[in-house]
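Just one protein chain is left out here, and the rest sit where they should.
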Amino acid sequence: MTQPAVQLTGIVKRFGELLANDHVDLTVARGEIHALMGENGAGKSTLMSILYGLLRPDAGTIALDGEPVVFDSAARAIAAGIGMVQQGFALFDSMPVVDNVIYGAEPTRRGLLDRRAATAAVSELVERHGLRLAPTDRVGDLPIGVRQQVEILKLLYRRARVLILDEPTAVLTPAETEQLFTVLRDLAADGHTVLLVTHKLHEVTAVSDTVTVLRDGKVTMTGPTSATGRAELASAMTGREVDLDRVYPAGQPGAEALTVTGLTVDGRAAGRPAVDDVSLSVRAGEIVGIAGVAGNGQTELVAAIAGLLPARGSVTVGERELSGLGVARRRAAGLAHIPEDRAEVGAAPGARLTDNLATGFHRRPPLLRKGFLRSGAMRTHAERIIERFGVRAPGPSAPMRTLSGGNQQKAILGRELTHEAPVLLVEQPTRGVDIGAVVGIHTELIAYRDAGHAVLLVSAELSEVLGLADRVLVMYEGRVVAEFPKTEADPHAIGLAMAGGAPRGVAGGTAEDSAGGAAGGVAGAAGGDEADVVGDATGHASENMAGDTAGDTTGDAAEDSGGGAA
Amino acid sequence: MNRLGRWRGALTVGVAVAAALVLGAILLAATGANPLEAAGAIVTGAFGPDGIQDTLAYAVPVAGMATALAIPLRAGLVNLGGEGQLVLGAISAVAVGLHVPGPLGLVAALVAGMLAGGLYAAAAALCETRLGVPLLVTTLLLSYPAMSLAAYLVRFPMRDQGSSLPQSAQLPPDVRLPALAGNGLTVGLFLIVAAVAVYAVVDARTPAGFEARVTGWGPRFAQYAGIDRPRTTLRLLACSGGLAGLVGAIVVLGFPYRFIDGALITPQYTWIGLLAALLAAASPLGTLVAALFFAALTSGGFAMERETQVPRELTAVLQAVLIIFLAATTGLLRRRRSAA
């Protein structure tokens, strides 16, 4: 009766030379929410993939309710009552909720799909757990937070008793996160066991009963959450003291370098634009940070300024009007751009470092002479960037993909800074980058600003925006809803604005007005509870530093072997 | 790591070739022929003192088409309409050559072939960039009307009056490419060698070639870097079709100095060329080597048929089998690498 719901003993998993899991023990009691913490590459995803049958351990055993089990496929784990919501979504956008939920376990009548029974079963689950969606909704039309609920429905439909959620909040707003936590607490009270994989301290303290911390594939700490301090968790996770909350001194802004007026980008669905009448300016020697929950138009805003998306409105760099120009002309007019998606947009992973670094410099001297590219000059150019920005690579001929996430980012950063363009657009500069490299990247950005360049920074990590920016703009649903100078940038007020708590159209107003109005507005409307949650979420944003785990080696490897069919 | 990869690559090619040879031997034995004798006939037929000329004669159109199709492939664009561009180039060259006399006619015919193929491929590119129909489809679909047009022209307006075959009149002696051998090998060989050389230099050493490669590495990276995709597509397709048209012109300006319906299609120059380009990932030298290899195999096949009565189509089978093995094993390599 007191057997733990899940017991992993001595799990070892190797990927080539990398030891992803090094004799990991994990015990999870029935009906508890157990947080599994760790930085990128600590081995969390690998461990959960093993439990879910996507990977086979090199050594170690798994027991459910005291019974030893061996999973050679996800299907076996599902049959044993384990369900997993993986990072990112595993949903079919073109299909309705009900098809997504029953997929792989379809009810039939005389051999045909029994849609009526399926809809009834899904409706019942939706009602029982108080979810806000209809079974016939097309998944592609649902907001992100609701899609997360569809994922959970899938598990409940399969009668999963053990739910694994891998970084479920990465794409959620604070309010959606709290909604998710309510659902999870409810499920745990109902006798389900929840394993929550996360690297965010505040989530651990907000929702979990027990916490286990992994570092470099080993368990460094485990115990009840209530008896564990945040500092203790942080040092168990990082193994060192890193000053992540460093706030850099303000810059000395000069003339306006980038001016955006009335920029509007059409959205996916007809009606609501992705970027809605945004006006902003960035001065030379200034970093303007854009805060906001992912998916509120930041990506589209930068893409439109860079010329990658069609937009209405005006963009000027210096005196030059850019609207109507293509990417190349805009770059020539003085734009450089470090994009969010390193692997697909910012670089060619299969090509040599030399070629990646030469791109954009290949139509002018010194790389080009008398109409021909000089391979010697290309190599020197690459070596100079590698040296100057401390990119760790086997050599300039190494393919980009052989570099770690942090070094790829340093290479792209180096290439773009080398343009010495008056205006730099930077998106998520430290996402998926090791903590050690974060400070270096921040220092480079500050130095670039101090050299008299204008920087527009978009980041999902509030601490990053707060540390670097001279001015903070908040985007919500495609609009700039609040603006704060560095001295008045308060995480609490910014968090409220990110959650949509700022009154509309205050972009031009003073910071105090908007912050005060925002706080008052939400407190009045939603009560103090929600405001607290938001404050918690943003106040501890610094622990999110490790960011998204897209570049995480073990995670990648796990995905590869799991989805081998692709 | 890199050296290991290269070794594994070489090993893979070796295994694929060996597997194709074994399969070929089994097929040969099944027809009652002596596999060793047949293999000997293929080798001497391909590289022997007489055979080498046939190999070169066949290699001119195959290598030309392979290079033509490699040009857009470098940027990840597949031109499936090589046949139409080839035929259109050929018929245009004949049309001009029959009406413009003298050495000027020869040059005009070559230029006309290039223009016809180039413009036609450019039209396919515009259908993608302006009208949004995938290039793969526009090139393929435009290919058939071009072949039909040529078939119509040599049956009616341009027909050789003295013959019952669907073929054009013969070009006058001064509108012919000087022959290097009696089997149709002409100085067109040098034109193709020059085209391959130009492609190699442009690919490796010029901004335009660099931008094509960047586009091939990743279309979104290329767009981000400011490379204008529609313009790149148009340029590459125009070059591709232009070279295909030139190949067509070179073929009809050699023996038998006329356009014969189907003569450019039946030997499968285009598809073999495309496969050579695909296998070599459009690298200029690799494409040339693969094309030469396939040409040798084909001309060896003719010799084999003469000496052993085994149908020459067997070599076409061998070619395809070899390609299938190569594609499969390189896929395996790719899969291993991404998992490691």
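Chains: A and B, in written order; residue numbering restarts at 1 for each.
Criterion: contacts are C-beta pairs under 8 Å (C-beta built on N, C-alpha and C of every residue); 3 or more make two chains touch, one makes a residue touch a chain.
The rule is short, and it goes like this: contacts and distances are computed from a predicted model.
As stated in its UniProt record, the chain not included in the shown complex is "Sugar ABC transporter permease", which appears among "Methionine synthase", "Carboxymethylenebutenolidase", "Indolepyruvate ferredoxin oxidoreductase subunit alpha" or "Sugar ABC transporter permease".
When the full complex is examined, the chain removed from view is found to touch A, B. Per the touch definition above, the residue from B:A19, B:A39 or B:L149 contacting the chain not shown is B:L149. Interface note: of A:Q3, A:T61, A:T108 or A:S375, the residue touching the hidden chain in the full complex is A:T108.
Interface residues of chain A facing the missing partner chain: 54, 73-75, 78, 84, 86, 89-95, 99, 102-106, 108, 111-113, 154, 265-268, 274, 299-300, 303, 308-310, 340-341, 345, 559, 562-566. Contact residues of chain B toward the unshown chain are 27, 31, 78, 127, 131-134, 137-138, 140-142, 144-145, 148-149, 151-152, 155-156, 268, 271-272, 274-275, 278-279, 311, 313-317, 319-321, 323-324, 327-332, 334-335.
Please note the rule applied: only the chains that are shown with their structure count from here on.
For chain A in complex with chain B, the residues that touch the partner chain are 16, 306, 308, 326-331, 337, 339, 341, 344-351, 355, 358-360, 362-363, 368, 371-373, 375, 402, 557, 560-561, 564. Touching chain A in their complex are the following residues of chain B: 1, 204-207, 210-211, 213-214, 217-218, 220-221, 223-228, 338-340.
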